[in-house]
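All protein chains but one are shown in place.
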Amino acid sequence: MMLEALREEVLEANLELVRRGLVLYTFGNASGIARESGLVVIKPSGVPYERMAASDLVITDMDGRVVEGDLKPSSDLATHLALYRAFDEIGGVVHTHSTHATSWAQACREIPCLGTTHADYFHGAIPVTEAMEAGDIESEYEWNTGQAIVRCLDGRDPLDMRAVLVAGHGPFCWGDSASDAAHVAVVLEEVARMALSAMAINVGVTPISDALRDKHFMRKRGPGAYYGQK
Amino acid sequence: MMLEALREEVLEANLELVRRGLVLYTFGNASGIARESGLVVIKPSGVPYERMAASDLVITDMDGRVVEGDLKPSSDLATHLALYRAFDEIGGVVHTHSTHATSWAQACREIPCLGTTHADYFHGAIPVTEAMEAGDIESEYEWNTGQAIVRCLDGRDPLDMRAVLVAGHGPFCWGDSASDAAHVAVVLEEVARMALSAMAINVGVTPISDALRDKHFMRKRGPGAYYGQK
Amino acid sequence: MMLEALREEVLEANLELVRRGLVLYTFGNASGIARESGLVVIKPSGVPYERMAASDLVITDMDGRVVEGDLKPSSDLATHLALYRAFDEIGGVVHTHSTHATSWAQACREIPCLGTTHADYFHGAIPVTEAMEAGDIESEYEWNTGQAIVRCLDGRDPLDMRAVLVAGHGPFCWGDSASDAAHVAVVLEEVARMALSAMAINVGVTPISDALRDKHFMRKRGPGAYYGQK
Partner (left out) sequence: MMLEALREEVLEANLELVRRGLVLYTFGNASGIARESGLVVIKPSGVPYERMAASDLVITDMDGRVVEGDLKPSSDLATHLALYRAFDEIGGVVHTHSTHATSWAQACREIPCLGTTHADYFHGAIPVTEAMEAGDIESEYEWNTGQAIVRCLDGRDPLDMRAVLVAGHGPFCWGDSASDAAHVAVVLEEVARMALSAMAINVGVTPISDALRDKHFMRKRGPGAYYGQK
């Protein structure tokens, strides 16, 4: 993908977070990667979404060196880079503090797979990381956050589980592309909201059967997928 | 009803779900049936509502064969067909993953009739299906979902109870027409939301009396109905 | 007040309910009374707010006979009339099924006075009626609903307590005028929402002191009121 197209897609992914009510002020960030060149396009740090242009986005290499752009990259850049390094399959990363997904992260609880909305996107419970050690916070914090996410995924296919909750912090999501990652972040917020309500209705609620979970996940993502066009 | 008019009505019913905040991205679907010809107009699968035109809708016969349209029909088509076959009285079907109705479905709990908002539209608790067997999920899943709904209604007049919650999934609604079904889906979401809040306020809340339930249901739908004009 | 001006004010009060998200479809209704002529202007039954014009409003006398207008008045007219007859001080009545106030009504619980937002408008807990007897439901239901509200107020000054929750149904509010009643309905919804959240945070939450309640109520409504201009 040409860098200009990637730049536009990453801008659009960032703006999608605003349109869907996932971010407040300068919270959150989206990035995308051009795998052939190893370049990452990411939101600048602390810039209001309302006046963000494609030209404000920052381009870095996979070591976080700025290659293009006058602004500082998102302070969460190192977390994005850790994910791009660990997960070859992914093309975009999104981080938000969206209300309900963040509430689960703060509660240090995985989001159980209570319904087909969840299973349409995520193959099982959304995992939550362990609390980070003081040492990992004090130095290389953002990079270590990425490592905590990678450990939490524990070798699973990152496209089967496109989100992890960072304990006491909030969700990181990813996908085929920046726009896919943003889409996942939006659905995660809704899944988190419904899981909270379902538990409030029935404290003993249990996950759906493996059969139902697999059916819905595969209907959209498996080799025999039949949801959508073509 | 002419097919073109039905096409417009079904488009409008789909868009009503967006306007009322019941659907995210491509979630949900509405259909309508022309009983004289046995043709069903339904939303195409996985197409964003924002760019959906009446001409994108798909027309099928009651066996699900596409009669008109270039796109694939909603993957939930077979559920709609099962309902049209079982319930002669209905003219439209709507399925959503709306937040609160879906939360009740995920909690596998019927929505008790706690107030007159509920009773104005639904004659008693909104039932929830049994969890589906693995075999019914693996093969003919969408058709079997429809059968689970029909079993759950247990011979009742489908116009007395125009909604069922599919356990671990979400609500299916129906009515005289596609627009009526969409209207029911919107009210169901609000009823589901208020029932959750009422239970949070008073965990021992009980349904309203049969007399109050019947009064409100009949005021709008019974032979002596006196709500509305004419 | 001239009837035309009252008609405009009642239309505006009805539309305020829509703007503030208190009503869905044709739910709810607002009316106003011209005390000198004993004429009541009220929303027509079952007409969507979006296409309601001042000329659609219905004018009745205090026995509910239509004096002007081609449409049927709100089916809740008799409840409004019962309140106008019992409470000489009031000039407007509003009924909604707003989410949180209705949830308290469905929970059959009064809303305790937990904060100054509440006390700024209501002098103490918002009372809830007793459940209605079957006989009172079967015949003259709407009039009897009004009587239940009047009994529930138990001789208090209706301008000290401008709302009652009808058990299993929803709130009725009133005030100096139709616009005042609509304003009260909007604030009641917010007060109901905050009381639910406060209880969720602290199940043992207690009402504010009488001193604080009186201070805030009097700051806005008492003889020494000093809130607002002039």
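For reference, chains read A, B and C in written order, and residue numbers begin at 1 within each chain.
The rule we apply is simple: contacts are C-beta pairs under 8 Å (C-beta built on N, C-alpha and C of every residue); 3 or more make two chains touch, one makes a residue touch a chain.
Just so you know, these numbers come straight off a predicted model, no measurement behind them.
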Left-out chain, listing which of the shown chains it touches: A, C
Touch with the omitted chain, as defined above, among A:64, A:168, A:207 or A:228: A:168
Hidden partner chain, touching residue among A:47, A:90, A:119 or A:205: A:47
Hidden-chain contact residue, picked from the options C:3, C:18, C:66 or C:198: C:198
Residues from subunit C at the interface with the omitted partner, ascending: 114-117, 183, 186-187, 190, 193-195, 197-202, 205, 208-209, 211-212, 215, 219, 226-229
Subunit A residues touching the omitted chain (full complex): 24-27, 44-47, 71-72, 75, 97, 99-100, 102-109, 131-132, 134, 137-138, 141, 168-170, 196, 199-200
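Note that in this section only the chains that are shown with their structure count from here on.
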CA centroid of subunit A to CA centroid of subunit B, Å: 32
Shared-contact residues (touching 2 or more other chains) in subunit B: 199-200
